[in-house]
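All protein chains of the complex are present and in place, except for one that has been dropped.
Chain naming follows the written order as A, B and C, and within any one chain the residues start at number 1.
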Amino acid sequence: MTNISGPETPAIVAEDVRKAERTDRIVGTVQRQGALAVLIVVLVIALASFPNFRSFDNAATILVAAAPPMLIALGMTFVIITGGIDLSVGSLYVLGGVLAAWASQYGILAAFLLPLAVCGAIGLANGLLIAYTRMAPFIVTLAALLGARGLMRAISSEGSNTYLVQSDALRKLGNGSFLDIGYQVWLVAALVVIGMVVLARTRFGSSIYAVGGSEDAASLMGVPVRRTKVWVYVLSGLLAGLAGAINAAKLGSGVTVLGTGMELDAIAAVVIGGTLLTGGAGTIAGTIAGVLLLGVIQNLINQVGNLNSNWQQVISGTFLALVVVAQTYLVRLRRVT
Amino acid sequence: KSEDSDTASSGTAPSAGAQVVQSASADAATCTLEQFGGTKIDLKTAKVGFSQSEKEANPFRIAETQSIKDEAGKLGITQLTTTNANSQFNKQISDVEQMIDSGVQLLVIAPLNSDGWDSVFAKASAKKIPIVTIDRKINATPCKDYLTFIGSDFAEQGKRAADEMAKAMGNKGKVAILLGAPGNNVTTLRTSGFKDQIAKVAPDIQVVFEQTGNFAREEGQKVTEQLLQSNPDINGIYGENDEMALGAITALKGAGKKAGDVKVVSIDGTKGAVQAIVDGWASAVIESNPRFGPLAFETATKFFAGEPVGQDIIIQDRQYGTDNAKADISAAY
Amino acid sequence: MALLEVADVSKIFPGVRALDSVSFTLQPGEVHALVGENGAGKSTLIKVLTGVYQPDGGELRYQDQPAQFGTPMDAQRAGISTIYQEVNLVPLMTVAQNLFLGREPRNSFGMIDRGRMDREAREVLAGYGVTTDVRRQLGTLALGAQQMVALARAVMIDAKVVIMDEPTSSLEPREVQTLFGVIRDLHAKGIGIIYVSHRLDELYEICDAVTILRDGKLVHTGKLAELERIKLVSLMLGRDMAEVRREGATAFSGEGTGDESAAPVLRVRELNSRHKLHDVTFDVRPGEVVGLGGLLGAGRSETIKAIGGAYHLDSGEIEVDGKELKKPTPVRAVKAGIAVQPEDRKAEGIVPGLSVRENIALAVLPRVSRGGFVSDSKIDEIVDRYMKRLRIKASSPDQAVGDLSGGNQQKVLLARLLATDPKVLLLDEPTRGIDVGAKAEVQSLIDELAGEGLGVVLVSSDAEELVEGSDRVVVLRDGVVVGTLTGTEVTTEDLMSTIATEAHREH
Partner (left out) sequence: MSTETVATRPTLDTARLKAWLPKYGVYAAIVLLVVYNIFFTPYFATWSNLRIQLIQVAPIVIVALGMALVIGTEGIDLSVGSVMALAAAFIPLYLGYGVVAAIIVALLAGVAVGFINGVLVAKVGLQPIVATLALFVGGRGLAVVISEGKLVDIRNSDFLYLGSGDLLGIPVLVWIAAALVLVVGFVVRRTVFGRRLLAIGGNRPAAELAGLPVKRVLIMVYVVCAVLASIAGLLSVARIQSSDASSVGLLIELSAITAVVVGGTPLTGGKVRVLGTVAGAMLMQLVIATMIKHNLQPSTTEMVQAVIILIAVYVARERKTR
């Protein structure tokens, strides 16, 4: 905006800075906040029409339930901004839970370290394969989805063996609360804030956007493309493992029948949050809105009550389509210049 | 996938298929309102929540949910909320928590999994909400974490299937197991019960093949097709639910087998499976009864009235064989 | 003492020897031109020098030490900074982020200091005459401005060697002068510069030494001043000097072919598009080449795309051959006889994965098919005709277009347009980034097509090309037609003054 050009150098880009900038800003804001706008609308309607929705407890339940998906979607946001995708998170989530429950016999620290180590290692394998062999992320992580589930079944006698959480500290973490809001919500909030700072304020964050925006350009500009890619998958794996661990803490056991379709929910949340699947753009704030939106919709469908489960599916599908279409049009509204 | 999916026709035929409680031994543990620490309420005006685990996409689940709703209607319970977790365990947990938040006073839960209910118990016990779990048991302390369990004994079902299989095969031969969905308690118990009993009553029967058919007819069929290629000398197939067994029968027909060449025994008691006995393709079907409504509310009424109720209410499952299939098919669901 | 030196490097791609024992030396403070036809191996040599590719043979020495760069980052750290020919920035990131990517200023907590980054970015860019909000997405900037950002980025690090691969291909004359100012500065500081360009004037203006590549082989290296222009061209093309001498600066005949009295084949009336186009009006008669002049961002590309139905119009009328084109879409425009050659060949022109054959036939599939089934013989006929006519060099019609050199890609694109039998050709920078030989061929082709009665609209940032190629020039500024040059007015001077005076009057 400020025109610092010296008197003798003529302004080369003499476009109408004012209008271009305004359009730009609005497009950016709406794209980033479209999910938030939809979320607010939905919340207002829900508050007005469902008395049971209006309680603090209900809000706390929604937040606690949204904690693991939030972690997974956080990792997914990083991955998707680089232009990748991670289908393995659902399996890693279950695996993380089983490992955490098993390791809890050695204390709470072990209960976190083991799932983080194993899921991080699988994320690392994903990342290495994707970064160094140029195999499509979709297919590499699809294989990891199968592999991690196989591993989970292998260590739980084909899933029939549910390990119980042995550590009281871990159970407490899962079901205790601070200011009446579950510990896990605070933990997730802290990680989300760290994630935001990393993405917006560190060189690693810049690299993530650069890799997704244009991989070739990024590598020519000296961005460590491969290292960045490896790291986002490691992060995604770690976060999925952690999500599994905090979920195990809440459930008190390493439940093996979880997590199917979790990766698709996470992708949906991220996309609803305005992150482009093609990479290069996206925000964590949007992802938060996306995750909460899905959680609230679920809660509302229950509030309506006594709906046959199949109708519930039809309604969720329709709602998903409506939200994404609305979001797209909000963005488009300003694009037509 | 469900452990019990079935052929057409839902609804309840109260007279034909009502659940019957196994006569409990005298010293069986009971629970009273006092022991549990709850307050007396009138069910009619109470808020009641029912959490279903799987989609109402198969007769067992349809019959189960319908039976709860019908019975509530019959008893004049107006504030019944039902949720369905669509086979997603975390959703079932938050469904139940949401119902607790909204102030339900009695919870009936068909759990998706036996473990993992810590957070629900924490919330429910704080408010002293009694929980009746139906069809699958929860691994926790009755009369404390939850009130009582009403359902079948899955290991027992497996054992009875083994007895029938041994009988049908003349105590010798090779048998294949079509397992249910991996990781499911029902699968585990129906498998262990069957294998233990076979080893006991018919040691000459070898279990040569165990593959999952995920409780689904199509997968039961596919797995059986492969099985018949690699083990053409198989004599018996144990399906951990009727659906897989029916898939197996289709595969047997496709492979040119005749009715009775391979003995088929399964669990559930759906019309289709019982019909297969009549047609000669299946040897026996062990029932697993889904009509929990009357028993669940009867137990709750007794409990709130201060009477002791059993902590473990095991229902009697009937069984169909060549002798009674034709006559009793109307009782199948 | 050489700054950067390679001896006998080779680079082999499947099917091509892109570099064949090439040696090259760069002295400190030298501006070294690297020239050659499209596909001669210039970009490949640069990529080998900067660690993008590993050579299949040969040796690299930097500051008299044997060197090997595994990645572009290694080369950058060692002080070799490069503006690559193609993509080199990230369009979705802001201008400032692009400028500082990988070396962002950080505060004491190790976090990126956004405020400082933006401030410094503004200051740096102002030095290159670019004044814009540095928090804008780079992709929304005009190509020229993007190129300037890339340049600023390359020069900002303490480089000892700056490599520029066709930096001026999307720059305005004025921007080119700014660039040259920067080069002279670097030169004075003793920094070595490798400069790749197809514009010979520029080479002679700014370079000291020259290295010429042909088909991946070194054909000449030495002082540029000692090499006659004609000689340079003949070395590049591997052709006889006399043959080259016969042809002028551009291959345009310079003779008007338009018929003054004929009814216009294209009538454009009062095109309006929010913020970009305002009442743009002009005619094109059959056989006429109408140039669209103006600075970057003047709206030339938008005008062309709007006529081709690919840019949103709020109002306006377009008539082709007397018939109105209602609600233009690309499909309708092609049907009406309009063919558009977009500015960005890679992103909007060719389909790189498909063969030459399929690219040429792409727009006319219904015509070469019956009942939805394509007829190979009909396609072959068309492909054969245009490959011959445009002298497209490909190993076979089944070669993927992405593997061709820039000039040949451009010709394939033109062939696709011509195959639709258009009445009007809209050409946006048809000779950008293609070598002298191919350029001449394209230019004479444009003449030839106009001679056959097509109406042609020509956009070119090369003022000489625009002036020599056009019968008339319509000058745009900020989406407004500010003047039309006809007859003897069609000169570079008149063009510049029209742009300049109108610009003054507006401010």
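Note that a residue touches a chain if its C-beta (ideal position, glycine included) is under 8 Å from a C-beta of that chain, and two chains touch if they have at least 3 such contacts.
This structure is a prediction, so every number in the text was calculated from the model and none was measured.
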Handout entry: Chain not shown, its touching partners among those shown
Key = A, B, C
Exercise for the section: Give the residue, chosen from C:340, C:387, C:446 or C:467, that touches the chain omitted from the document. Expected result: C:340
Practice task
Tell me which residue among C:66, C:110 or C:366 touches the hidden chain in the full complex.
Solution key: C:366
Handout entry: Chain not shown: contacting residue from B:38, B:151, B:193 or B:247
Key = B:247
Exercise for the section: With the full complex in mind, choose from C:129, C:294 or C:308 the residue touching the hidden chain. Expected result: C:308
Completion exercise
Across B:156, B:225 or B:312, the one contacting the chain not displayed is B:225
Fill in the blank from the handout: Interface residues of subunit A toward the undisplayed chain are 129, 133-136, 138-140, 142-147, 149-154, 158, 264, 267-268, 271, 276-278, 308-318, 320-321, 324-325, 328-329, 332
Handout entry: Missing-partner contacts on subunit C, residue numbers
Key = 12-14, 56, 308, 310, 330-331, 333-335, 340, 342, 347-354, 358, 361-363, 365-366, 369, 372-374, 400, 402-403, 416, 420
Problem - Interface with the unshown chain - residue positions in subunit B - result: 1, 5-10, 55-59, 61-62, 182, 208-212, 216-218, 221-223, 225-227, 229-230, 232, 243, 246-247, 250, 254-255, 272
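Criterion: only the chains that are shown with their structure count from here on.
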Problem - Most widely separated chain from subunit C, with each centre as the mean of CA atoms - result: B
Completion exercise
In whole angstrom, the CA-centroid distance of subunit A from subunit B equals 36
Handout entry: Parts of subunit A lying in touch with subunit C, wherever the complex brings them together
Key = 1-6, 9-17, 19-21, 24, 197, 200-203, 205-207, 209-210, 212-214, 216-224, 280-281, 336-337
Handout entry: Residue ranges of subunit B touching subunit A (in the complex, touch as defined)
Key = 52, 54-57, 80-84, 86-91, 93-95, 97-99, 101-103, 112-119, 122, 139, 181-185, 187-188
Exercise for the section: Can you check the complex and tell me which residues of subunit C touch subunit A? Expected result: 52, 71-73, 76-77, 82, 84, 86-93, 97, 101-102, 104, 106, 110-112, 114, 122-123, 126-133, 136-137, 140-142, 144-145, 148, 153, 172, 174-175, 178, 274-276, 295-297, 312, 478
